[in-house]
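Let's look at subunit A:
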Amino acid sequence: MQNVLNGIPLWWYLVVSSALFCIGLYGTLARKNAIALLMGVELMLNAANINLIAFWRYLAPASSGGLAFAAFVLVIAAAEAAVGLALIISIYRTTRSIDPEKLDRMKL
Partner candidate 1 sequence: MTIQQVLFIVIALAVLGAAIFVVTTRNLFRAALMMIAAFFGIAGLFVLLDAGLFAVAQVLIYIGAISILVIFAVMLTRGMQGMVPRNSQATAAAVTVAVVFAVLLLLFGPLRLTLDLARWPVISLFAANVSPRDVGGIEWTPPGQAIPAVPDTYIADFGRSLVDLNQYLLPFLLIAFLVDVVLAGAIFIARQRRPAEIVEDRQRQAEEETEEAEAMRRAGVLPGAASLPEGAVASASDH
Partner candidate 2 sequence: MNVINDLLKIIGDFIAGIINSIFSFSPFLADVVTMGLAAVILCTFAALSFMGLTYVERKVVARIQDRVGPNQAGPLGLLQPLADGIKMFTKEDTTPAAADRWVYNLAPLVIAVFALTTYAVLPFAPGVVGTNLNVGVFYIIAIGSGSIVAIIMAGWGSNNKYALLGAFRTVAQLVGYEVPMLLNVLPVVMIAGSMGLTDIITQQTTLNGNPGIPFIVFFPLSALVFLISGIAETARSPFDLLEAESEIVAGFHVEYSGMKFALFFLGEYVNALAVAFVFSTLFLGGYAGPVLPPYIWLLLKAAAVFFVFMWLRGTLPRIRVDQMHNMNWKFLVPVSIVHLVVVMALMKLFVTNPAQVQANGGILVTPGVQAAILFTASIAILIGSLVIAARRARIMRLQEEAVLEQRRAENIAAVSV
């Protein structure tokens, strides 16, 4: 028994979003640049959103829970990007570097 919509089973979406999440995770762990790192985080949040919307569509299209959570993820992603990039800009201004490995001091 499977949930299938127009020939697409639910797990196709889940696998794509898992792959996207892992790519984002790799970007977050392995990049030597704070902005590239944030891009990885954005990809991970998007993967989560795919999951939320896919579950909403396949399991409970009549409720708006999945949509609401996806909207909140969208908002939080924007807030996270705004503050994160502001920090990066501020750090760059004082240290002239945005390599996360070099940022080991709590004080600028």
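Please note the rule applied: a residue touches a chain if its C-beta (ideal position, glycine included) is under 8 Å from a C-beta of that chain, and two chains touch if they have at least 3 such contacts; residues count from 1.
Behind the choice of candidates: all candidates are chains of the complex that A comes from, given by their letters.
What you see is a predicted model; the values in this text were computed from it and never measured.
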| item | value |
| --- | --- |
| Complex member in contact with subunit A (any copy), out of 1 or 2 | 1 |
| Touch list for subunit A against partner candidate 1, complex | 1-8, 10-16, 18-27, 29-36, 38-40, 42-43, 46, 49-50, 53-54, 56-65, 67-68, 70-72, 74-79, 81-83, 85-90, 92-95, 98-101, 105, 107-108 |
